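Have a look at this one.
The other protein chains are all here in position, but one chain of the complex has been omitted.
== chain A ==
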Amino acid sequence: MTKKEKRSFNQSLAEWKLFIYNPTTGEFLGRTAKSWGLTVFPKPVTALEYSFTVSDPESYKGYIEDLRKFLKPYESEEQKNLTACSDGALFEQKGPVYSACQFPLPLLQACSGVDDPDFGYSRGSPCVLVKMNRIIGLKPQGMPRIECTSKSENTATLSTYPFNGVIDLKYFPYYGKKLHVSYLQPLVAVQVSFNATSSTTNEVTVECKIDGSPNLKNQDDRDKFLGRVVFKVIARA
């Protein structure tokens, strides 16, 4: 083999190396790093459509029960063994014992179920929880928050709790089911309040997205749940 050939071989090898792992984009063999999936809670019977009648408690009883069950681990009684971590920074741990941060239920304010055991359903302004899928080792950059918008602005106003839909960095990274026992994933609640109460049926489509974090995607052609979620609320009088 001549020298020249060797050099070009080395060059192409370098190109290959770049392809296999690109340190600037964090791509491995062309694969991108993982990202959060957003899901909503409670799970509606029909795909992502919360439909209920305000005057009929039976129609939303299921939602309320699901929410209560889901929020059980978040009650202060359950959280007393967890660490009260400092806000605004990643909570990186070296082990061997990993502690979980507290997520005080009152953060969810009107949707915490503390003041309103019906989570707003009986008043026609239902609460929906938006949660981030747990992914081991994922460290969000910047100030991640959940931004929710209604497709038709006039019909409803959206309130997000905690304030501004902020997700605190202290809940990350996640170390897995076995190591990170009783880990509580941070939640964001969205409350839909319809403006026109006169009409019999109110309907709104809500889109929630992760915002404020450069390494968290919220736009994927194929995955409609990557960093975003869309749901519809139909409240009959």
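Things worth noting here:
What we mean here is this: a contact is a pair of C-beta atoms (placed from the backbone, for glycine too) under 8 Å apart; a residue touches a chain by one contact, two chains touch by 3 or more; residues count from 1.
FYI, contacts and distances are computed from a predicted model.
Per its UniProt entry, the chain excluded from the display bears the name "Sodium/potassium-transporting ATPase subunit alpha", taken from "ATP synthase F(1) complex subunit delta, mitochondrial", "Dynein axonemal intermediate chain 4", "Retinoic acid receptor responder 1" or "Sodium/potassium-transporting ATPase subunit alpha". Within the complete assembly, A:223 is the residue of A:56, A:87 or A:223 that touches the hidden chain. Taking the complete complex into account, residues 19-20, 28-31, 34, 37-39, 43, 47-48, 131, 133-136, 174, 176-178, 180, 183, 220, 222-226, 229 of chain A touch the chain not shown.
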